[in-house]
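For this depiction, one protein chain was excluded, whereas all remaining protein chains were kept in their positions.
Order as written gives the chain letters A, B and C; numbering starts at 1 within each chain.
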Amino acid sequence: MSKVGILSCSGEECLGGTISRLATRKVLEELKFIDTVTLCLPLYLAGGEEERTFAKVFPTISVDGCAKLCAKRSTEKYSGKINGSIDVSKIIGNENALNTKIVRNQDLTDEHLQMVDKVASEIVKIISSLPPNSYSGKFGGCSCGS
Amino acid sequence: MVENYAILPCNGLDKCAGAISREIAIKLCENAKNEIICPVFYRVAEAKYNKIAGEHPLLVIDGCQTRCASKLAAEKNLKVSKKITITEEAKIHNVELKSNLRLLKNENALIEIILNGLNSAEEKAASSSDKTNASYNFEYETYQKDKFLFRVPKNPEIYFNENDCWAYVIGNRARIGVTDFVQQNLSDILYYTPPEIGAENDQFGEVGEIESSKSVIDIISPVSGKVVSINETLIEKPELINENPYELGWIAELELTDFESDKELLVGFDKYFEIMKKKLENLNA
Amino acid sequence: MSETTFMGVERNKIDWNPTIDYTKCDFCMECTKFCPHQVFEVRETENIKLIVKNPNNCVVFCRACSKTCGPDAITFPDKNETTQKIKDIRKEENNG
Partner (left out) sequence: MHKKVKVIPCSGIGKVYGLMAREAALKTVHELCPEKSETVCLAYIVTGDKEAKEKIEGYDCITVDGCPKMCASKNVAIAGGIIIEDVKVLDTVKEHKGKKFGTPTQLDADGEVVISEIAAKIAAKINKFN
């Protein structure tokens, strides 16, 4: 299976952002049967050649903390397409997602960590549903032609 | 002077050494097509001077060890070609600098000595076809692994060793550095320990060290020779190695002692590109 | 990472790897932690708790592990001799 890129909003204003970030990290670190790479969203505008090229070449999904869908929209804007997207607020509820008091890692309770697990499993579901050949042969990102 | 330099003097007004830096800059401009970068005006008119500095090799003249001009150059990301520090020159030539701000006999004598030194060094360098400071025009081949890009310059004057260091050889000099393989593996480089200027170095000897939070690596010189200059900008900004280890992130310059023999154990672009790809594949496994 | 050749010479013909002086080594294991190439192996239950397990994994001319060694127990072969040896082997192979 080819690599899959995950772009998380990592928003700073509310809990949804933190959950999006932690769920993305969880998929990357713990669910190793899926080969993922996290992409740095702010790098897009700051001219991150590596991130943009990756998202163009590999299947990429977005994980957003709230209905503003910043990660999804930015990826579409700068890399053209998105292969799947998640809105955390739809999974944990709007009220939770927009909680501005609990944002830092240290403030999270077991309840929040369960939300992280839930979102992580949704990410896995989406990746698993990607058509296996949707990206085969795209590894020609290398300009050496090999 | 042979080259047309952009000259950045510290122009320090409150020290004798600063006044000397200014005088040397003026004299250098009277005699050749050099151009002065005014350190004060640079702060407000960046574009003008960035253009000059981009088009010419840069000579930085610091008055004292505070090195304001060097720091300014580093801050503006300028590539320093040559650098002198007046207090050091004074020491070398046994001239005692006092606190006078007007230039007197002693100071003028020192200025003459430094100017002569600059000219003869220039001529010598020119005769040995020293063009390592000329602006780069490297063409890169890129290999992508995951989201990481690994560039390797294709210029035929660039040689590599299997320790992922390169040497850009022109005449009897080489500029050396590390490849993208090194900087990508290290990730954010936080510290750069330069080699000592003047150090005689065997092929595969260590010419400094770079360190990230992941690891520290020795820079293993592809060539033998004497270290004649180091990239001082890296001391403040080692991240330039991550940005581009072939251009602003170069490590040091060596005067070659036995390049014909060194060459035996070096490879060119084609070979190194293959070696690097293989290493990256092995990393995966 | 184990390359089979270095500069066109088979890696196992090149004598380059760390030697541990066990009269100095205090088994702090800093070198093991440092080296990403599994050159060393820790043997917790033995008297000699650290050995050079994979000498050919060692990157020729790299001496970085010796710098992490507080008691200065790690040495390497002479670099110039190794260089010369590599050159000799290459010549031999070219002629043969």
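One rule holds for everything that comes next: a contact is a pair of C-beta atoms (placed from the backbone, for glycine too) under 8 Å apart; a residue touches a chain by one contact, two chains touch by 3 or more.
This is a predicted model, so every value here is computed, not measured.
Counted over the whole complex, the shown chains touched by the missing one are A, B.
The omitted chain makes contact with just one of the residues A:42, A:80 or A:93: A:42. Of the candidate positions B:100, B:187, B:261 or B:282, contact with the unshown chain belongs to B:187.
For chain A, the residues touching the absent chain in the complete assembly are 8-13, 17, 21-22, 24-26, 29, 38-48, 68, 70-71, 73-74, 77, 103-105. Think of the hidden chain as still there; on chain B it touches residues 187-188, 190-191, 213, 239, 242-243.
Going forward, only the chains that are shown with their structure count from here on.
Taken chain by chain, the contacts run in an open path, each chain touching the next and the two ends left apart. Remark: chain A and chain C have CA centroids separated by 42 Å (rounded to whole angstrom). Per-chain Cα centroids separate chain A from chain B by 41 Å. Residue positions of chain B touching 2 or more other chains: there are none.
Multi-chain contact residues, meaning those touching two or more other chains, do not occur anywhere in chain C. Here chain B touches chain A in the complex through residues 141-144, 146-149, 273, going by the rule given at the top.
Chain C meets chain B in the complex at residues 1-3, 6-7, 34, 36, 59-64, 67, 79-80, 83, 86-87, 90. Of all residues in chain A, only 3, 5, 37, 39, 49-51, 53-54, 57, 141-144 touch chain B in the complex they form.
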